[in-house]
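Below you'll find the structure I mean.
Missing here is one protein chain; the remaining ones are kept as they sit in the complex.
And now, chain A:
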Amino acid sequence: MLKLLPLLTVLAMLGPVIAGLWGTVLPAFGHLPAAGLLGPTLDPFRALLHWPGVTEASRLSVVTGLGATILSLGIVAVFMAGWSGTRTFRLFERLLSPVLSVPHAAAAFGLAFLIAPSGWIARLASPGLTGWDRPPDLLILQDPGGLALIAGLVVKEVPFLLLMSLVALGQAQPKQSLLVAQSLGYRRSTGWLKTVFPRIYRQIRLPVFVVLAYSMSVVDVALILGPTTPPTLSVQIVNWMGDPDLAMRLTGAAAALWQFALVLLALGLWWLGERLVARAGRAWIAAGSRGRGEGALRGAALVLGAVSALSVLVGLISLAVWSVAGFWSFPDIFPQGWSARTWARHGPPALQTMGETFVVAGAAMALALLLVLGCLESEHRSGRRLTHRGLWLLYLPLLVPQTAFLPGLQTLLLSIGADTGRAPVIFAHLVFVLPYVFLSLGDPWRAWDRRYATVAHALGATPWRVFCQVRLPTLLRPILTATAVGLAVSVGQYLPTLLIGGGRVSTLTTEAVALASGGDRRAIGVYGLMQTLAALIPFALALLLPTLLWRNRRGLHG
């Protein structure tokens, strides 16, 4: 049974992706028997090319994806180079978990209100500094260049990449390298970038690819911050998939394949860029410059890191203020009055939706934990480690754009009549929850001191007893952390819930994004906060529970 679990895990993770892609390929070539359409034909691709927005939408997809990834990685690199190991850095580490658990949509709402021409920053400076008694007519949000969208992605991807880098840092022996570099006269940032960063980058390469693929095809953030004339390719795919005219569904499928091709193209470009940067980097290292402009770089790194973290946190505060605001116009910094009405009105239904959100997240998480623990235990007993190729397999569902396979999966599920209700949504969430749980639990699991097991075996315990009574309790903290990660991933899912749930399953994320089209900031405030809470509570519990349970077992606080 245990031996079957790895196979089951791969099936649960890749089955829906492959099935969904198949369900996309067929209609993309005009084959949709349910609608009486038989392919193959290239008409859907012709229709896609005929859409006047195709060039612009494709450009947006590539530019926002590459832009967000380069910026996020750049900020993480210079920030770690300048500050890792300092007290400032530890402060940021403490902020990491809360910022990381803020769902993308909530962070985007908060950011939107901060940077809009009528937003908080403009209000702070108006009319005193700017002379604006009316908001200026500036295209900051939804700009056709996608800059607001890039910003919205960067503030969420920086903490993600920072976390991944911190994990990698543990294996890179940064202190020794930096010490040697500094003793050779290198300044801090330069030394770090030359000696530590190359090793860290090798470890976080796959997460960087995930960020690239995700940023290129994100839907919820693009709906909130992205341009609309035309929208990004992914938003347009979702529009086509929802059109009553079935021919549009074919165009949508063709566009989904095109989106997939664009992601592959961008990954290829990135791969080329890696080669170029590596060559230039080697020359830079060999040149032996000890670093100039160090102070400016460190300062800029700190400002960038702080702005990125603060815009999420202050954005959340603005959501909280809106949720209790009376009338609030430009250029007032705070509302004219306060009112509990929004909470009285939206609180109860939001709480109910939170219940549904946790049911879905809990079920997906329970399944994921069962599969992952099974895989890891099977790996432990058979002595076979996860290979590099296996790691790619884990990342695959995160690298295929959601818009490429979810619409196809929806069509397939519909044609076998299994489309409504919670169960399919839970399995769709599982696809995304599994890799994250696996990745966050894998390392602590393998790092566990096997001598405990040997001792237990010597005392006559069966493998299962060792698993249940020794391994699980000692690894309680990482297991709970992985659970919190998995729950947060599930809470934040928009497209799988929307498409696979067919509107019947509503979570805090789908409700919040639906409200975004109505622009009622008070209601968005309530749902955005509840959404953040839903992701944050598990993290808090993961921190608190081991301390409470093992308060008399100091060695288990790990």
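Definition applied: a residue touches a chain if its C-beta (ideal position, glycine included) is under 8 Å from a C-beta of that chain, and two chains touch if they have at least 3 such contacts; residues count from 1.
Throughout what follows, contacts and distances are computed from a predicted model.
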| item | value |
| --- | --- |
| Name per UniProt, for the chain absent here [options: "Cytochrome c-type biogenesis protein CcmF", "Ion-translocating oxidoreductase complex subunit B", "5-oxoprolinase subunit PxpB" or "ABC transporter substrate-binding protein"] | "ABC transporter substrate-binding protein" |
| Per the touch definition above, residue among A:48, A:141 or A:439 touching the missing chain | A:141 |
| Residue among A:46, A:279, A:292 or A:345 touching the omitted chain | A:345 |
| Hidden partner chain, touching residue among A:117, A:198, A:347 or A:463 | A:117 |
| Residues of chain A (touch criterion as defined above) contacting the omitted chain | 34-35, 51-53, 55-57, 116-118, 134-135, 137, 139, 141-144, 227-230, 242-244, 246, 249, 325-330, 337, 339, 341, 345-346, 349, 411, 414-417, 419-420, 502-504, 506, 511, 514-523 |
